[in-house]
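Here the complex is missing one protein chain, while the rest keep their positions.
Now for chain A:
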Amino acid sequence: MPTPRRRTSALAAVAATTLVLAGCSGSGGGSAGDAAKSSEALTTLTPAGKGSVDKITWNVFQGEPQTVDPFQSADYTPNMINSNMCETLFAQTPDFKIKPNLATSYENPDPKTWVYKLRSGVTFWDGSPMTADDVVWSMNHNMTKASGFYGYLYKNVASIAKTGTDEVTVRLKKPDYMFNDELASYAGVVVQKKFYEKHGKKVGTPGVGVMCTGPYKFAKWKRGQSITASRYDGYWNKSLPRKVKNIDFTFLTDDSAITSGLLSGQIDGTYQPPTAGLTQLRASSAGKLYSGPAPLAVTLVVANDKGAMGNADVRKALQMAIDWKGIGKQVYAGEGTPASLQTVPAVYGFAKDELSEYADSVKTDGTPKIDAAKKLLAGVPADVKKKQISLVVPQQAETQQLGVGIKDAADKIGLKFKLDVVPATGYSNYLYDPATRGDTDLLYTQFWPNIPNPLDWLGLTAVTGGTFNQSGYKGIDGLYAKAIGEKDDHARAQLVVEMEKKLHEEMNPMFSGLQLTNDVWLGSRITGAPAAFDFVYYPWAAHLGGTGK
């Protein structure tokens, strides 16, 4: 504690000034949601760039990554950078399609065999060609490396072998019709075998970086400041414009600093600019804000089925009481709309028709239905109702507000509810560490799957062993196993609908929350980036170009 000083006059002056400012500030009323251009059609690709740009600054909103090793990249920040450097066998395009990439084609001669033809003429940044050995090594690394994120997608793989100079064959223990699509995530990333063997555990660190085939190469990492990626002129895919020569990725996380940086032009662009800054960005002429479709959901995960959340009627009553529509409009500045199912339309993929039909049949407007919720709760045993429900959210403006809105809903229907706000930096421990979350009942999540495929989503969230299935829900394990092994898309889609029906009826293990759009801010100098949520595995920066300003 500092020594007391005589500073009352100064404080009084500050108080007076503050009051005057408060008086003058006025309250325009309205809301951020009012300003949202909710009626505008979503943009998939922003207008193509024309001129070249020597250097741009792009902010990654979650701060500095721990590593740029793609095998360990499974979050916004590392993926937003890595997606421009390290490529996958298949690519997820901005229209949520899976297309050939480093693999030009595949064959499925029998249910347990996948044969991949590799693209010729692909080189790593050091000029050496990508070979089948590199592909086999990369897939094996994914399958066996304990620190990797994507190993679980190889659980049905028996062997990976080079079967020709440009051919790799994967044999499965049992049919798995999701495996092939997953190669459009970092489960299918290809890195240089020689580089990884030379640098070992140092790969991905600031001093070493990575060695891949993407349109941008790792150039420099100034710890705490920025990562620079430079254009790789030997890149194989000449159809991508690649008009920007150097990209400095910065790590600002403070809402005010990011917004100011974007408005002043010191930062040229960012994905998912701060929600609190959207009003100013929309009104600014310093650049343009685009909204695109996204497989993103803001929702609640049931983390503990031993407490009150173990009761289906309590879960359904709380879901009914939450003002999802208001949260989407107000908290997420009009970027969120109530979701009908636990998965969102952008990931319906092969089951698009079937899931859309079911989603339409259970669609709600997302407004709170307090009386109906109370009626549902009336039949719940008193000893269940008296159990306290805890929700943990990270300490960010919108998540805190979301938590307040959910607590308000619980209070209104008479549930005993506790909101815990924890520092954002430590929040992921609640998601991944059982000891940290203890008997927490509900967790906030903003969820996206690896690929636009509902089975990927459900595998992560609702099947035994899924990373986001914290409560250990096992109600659809049988259906899921059947669907994975089903070759026919329509039959598989029917199984997916069955699973979704069960999950929706039980409102478990996730609530049907909000589906979000993806925002991208492009300063007046640049254009061309996909507005669709495609920055986690796709080389989005290769689309950027100058506007001539």
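The criterion applied here is as follows: a contact is a pair of C-beta atoms (placed from the backbone, for glycine too) under 8 Å apart; a residue touches a chain by one contact, two chains touch by 3 or more; residues count from 1.
As a working rule, contacts and distances are computed from a predicted model.
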Subject >> Among "YCII-related domain-containing protein", "3-phenylpropionate dioxygenase", "Integral membrane protein" or "ABC transporter permease subunit", UniProt-listed name of the chain not shown >> reply: "ABC transporter permease subunit"
Subject >> Residue among A:408, A:477 or A:498 touching the omitted chain >> reply: A:408
Original post:
Given the contact definition stated above, which residue among A:256, A:388 or A:464 touches the chain not shown here?
Top reply: A:256
Subject >> Omitted-chain contact residue, chosen from A:65, A:277 or A:546 >> reply: A:277
Original post:
Pick from A:233, A:357, A:420 or A:505: which residue touches the chain that isn't shown?
Top reply: A:420
Subject >> Interface residues of chain A (partner: the chain not displayed) >> reply: 1-2, 4, 6-8, 11-12, 14-15, 18-19, 21-22, 25-33, 255-256, 259, 274-277, 279-280, 323, 326-327, 329-331, 395, 397-398, 400-401, 403-405, 407-408, 411, 419-423
